[in-house]
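Note that this complex is displayed minus one protein chain, with the remaining chains in position.
And then chain A:
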Amino acid sequence: MATVPALEKPPVVVAEIPAVQPRKGLRRYWHLYAAISPFYLLFLAFGLIPVGFSFYLSFHRWDGLGSMEWAGLSQYRYLVGDSDFWQSIATTVVIWALATFPMIFLAMVTAVMLNSAVRLKNAYRVAFFLPSVTSVVAVAIVFGSVFSTNFGLVNALLQAVGLDQVAWLNTPWGIKVAIATLMTWQWTGYNAIIFLAGLQTIPGELYEAARIDGAGPVQTFFRVTLPLLRPTLLFVLVVSTVTGLQSFSEPQVLLQNTANESTFSGGPGHSGRTMVLYFFQQTFDNNDFGYGAAVAWGIFLVVVLFSIINWRLLQRRDEA
């Protein structure tokens, strides 16, 4: 195949160059940079530029189609005083807390059980992982029926034990509980798998040692398993915080109705209007792209704040 000139040159030439003169990094390694460039180019086009543009947008007024108008800091000034935005933060945090803490507890229990399961180990793992790859929209539609007032499974259970019906999707707390339950159901299995991975990194000798020292299963869990799982716990907590604070599809699908009303209003009393839902409402219902961008940056700050709190909380205990 002498017709291919590129292959005829011996690669030795490249190796000789450093001896002569160290070339500038970019000229010497350009092909390596080129090889990793697709990620950076895609990130630039679909990550960095949109993020930068949303920042630029937040200092303007724009209806999405016409010309942009400079607005200075007025969008942010309005954001700080916008009681609806603050309410949406509170709503999001409440739903996040209602979803995340039970979820972590259940995931941990599930992981410990999966870890000790003898038979059908992989079948269980797949079964627990499935909800997290199911479409949120489909799940929300199913949960909409589960929580419906007269025919819902939940109310049927309540009535079976002699309790009253609850209009889940029509009361402020009912809405929050329904959304949180959906999120818990969806993410427990996924996090259980992560915990399981964490559990399996704990060396068996430690358990052996604990057993020899006379520790029971409960003591072993709290003294050995939990401390060694802390990095995993941190990871799970941070990821759940970042995703939980951005919940959108769950309330949107669960609370939408067929009348041509806004699908972003979050139910009666805005009880299910999370931060991202509020962002969508401002941007797409009201065509207020500038303010929508400001809301998005507000959401960003809240998420950062919570991530820092999480991180500090678990970090400090490590030092002690």
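The working rule: contacts are C-beta pairs under 8 Å (C-beta built on N, C-alpha and C of every residue); 3 or more make two chains touch, one makes a residue touch a chain; residues count from 1.
Note that in this section contacts and distances are computed from a predicted model.
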If you look up the hidden chain in UniProt, what protein name do you find among "Diguanylate cyclase", "3-oxoacyl-ACP synthase", "Protein phosphatase CheZ" or "Sugar ABC transporter substrate-binding protein"? "Sugar ABC transporter substrate-binding protein"
Touch with the omitted chain, as defined above, among A:34, A:118, A:133 or A:160: A:34
Given A:89, A:112 or A:167, the residue that touches the chain left out of view is A:167
Kindly state which of the options A:249, A:287 or A:307 is in contact with the chain not pictured. A:287
Where chain A meets the chain that is not shown, the residues are 1, 4, 6-9, 11, 31, 34-35, 63-66, 78, 82, 84, 144-145, 148-151, 167, 169-172, 257-262, 265, 268-270, 281, 284-288, 291
